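Of the protein chains in this complex, all but one are displayed in their positions.
Coming up: subunit A.
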């Protein structure tokens, strides 16, 4: 008994990876590979789409449209994330429990607010958007709230964790000096977590830009809207132009936040760009963005707070909610066994799609990650650097950024041109987006490993594959699995979205039910979706414990 426990403990990582691999292989069987999976004309379409990458439409009209759409996408991202920060700050502080000294109140508050934050982020922003549009109509607020709530949930959870992890000593010192709880928060906690908060927020801001781009799906003009229109006209060269703009925006934010993070961590006040202090420059840029974005939303987009709190919105929100519950109806889907059966099949399909997606992403990552880690490509990890390593490094890094800068939904819209509708195109779209993220994280993990044991292997004459298997893999396996589990959680949340464009699972049923105004079916789908996300949360927590 004890021995087997020991065995499990010793090999937990390997057992878990083996288990995950088995699940992935099982999920492959859910697809009938003997059927033709590609449309009869899919290959030709794929060729057309790929060719168009090299001839994007840079005509004046399209460029003009691109700039306007990029701006709108950015504006909504800024507005959404700024609200999210406020939400996250308030809820994060409350759920960290640092404001309360009484143990029981602390526990209760922490529990309640954790749950609220969890709920906020368990629903994808596009689903929030759809719900808001149904309740509030097509106002800019629908999109902004739809962004602010899930991002507030994610940021809030992280803020709360950061606050809880703050070292006790300075706080106790403040406490004993008689500082009030709020004084402790502002003078004790905040200065210590400020840097982490900023750098994590910057990372989420990059994600918010992508989310803002796909808000077009509910009727908001932006890059996603233009991509959708051009796809409808099968004008692939225009599609790529808009995608290039989106990618550039994401890369710009990525670079900016990287530099800012480095400067903040090193507390380097001297770094400058064009002779201007980078920190000050960043601060000014943020301020300008904030002001101009909100100005744009109120003045140009015509957002109106007063009409927002109107009787009319109250009436329609109430009506929408009672329709979701099915008040006064006798055909309530969530009380109907047949509907449940149908929804559970779709839930399984969705789960299946997420497993395929993470499997494909992992394969993609494993194939590409080795040349991409800086310490491998420059030879500092034992292997000699060959001339092609640098080139490979740059190409794959660019593919990583490119693939993750394009939101899953947009990948799905494109993939569906080539593959037949079903869970496979959905999984491929999700994998296209996620393998870049997984690759980047994993490359960083490799860059972070201790080089000495590997150098030893190298000097004792081990060749490249041997170095890989004995030196690198055991060291980074734990990190890889952690990232894979984490990305799987994110993917599961997004599977419903790719279903909107015909990629199967719960998402497609959601779209159909929305089109036909079958509200109680939507409730049922949402219930299944939330249960699935919760299940994934619990499961991944357990898996993380195993590999700890």
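By our rule, a contact is a pair of C-beta atoms (placed from the backbone, for glycine too) under 8 Å apart; a residue touches a chain by one contact, two chains touch by 3 or more; residues count from 1.
Operating definition for what follows: contacts and distances are computed from a predicted model.
Of the names listed as "Formate dehydrogenase major subunit", "Selenate ABC transporter substrate-binding protein", "NAD(P) transhydrogenase subunit beta" or "Acetyl-CoA decarbonylase/synthase complex subunit delta", the one that matches the UniProt record for the absent chain is "Selenate ABC transporter substrate-binding protein". Of A:64, A:101, A:194 or A:341, it is A:194 that touches the chain left out of the display.
When the full complex is taken into account, the listed residue touching the unshown chain is A:287, out of A:112, A:287, A:335 or A:391. Note on the undisplayed chain: of the listed residues A:312, A:341 or A:542, the one touching it is A:312.
One of A:28, A:108, A:138 or A:391 touches the chain omitted from the figure, and that residue is A:138.
Think of the hidden chain as still there; on subunit A it touches residues 35-36, 39-42, 44-45, 48, 82, 85-86, 89, 133-134, 137-138, 186, 190, 194, 197-198, 216-219, 225, 228-229, 232-234, 269, 279-280, 283, 286-287, 290-291, 294, 298-299, 302, 304-307, 312, 316, 331, 416-418, 420-422, 502, 504, 511-512, 514-518.
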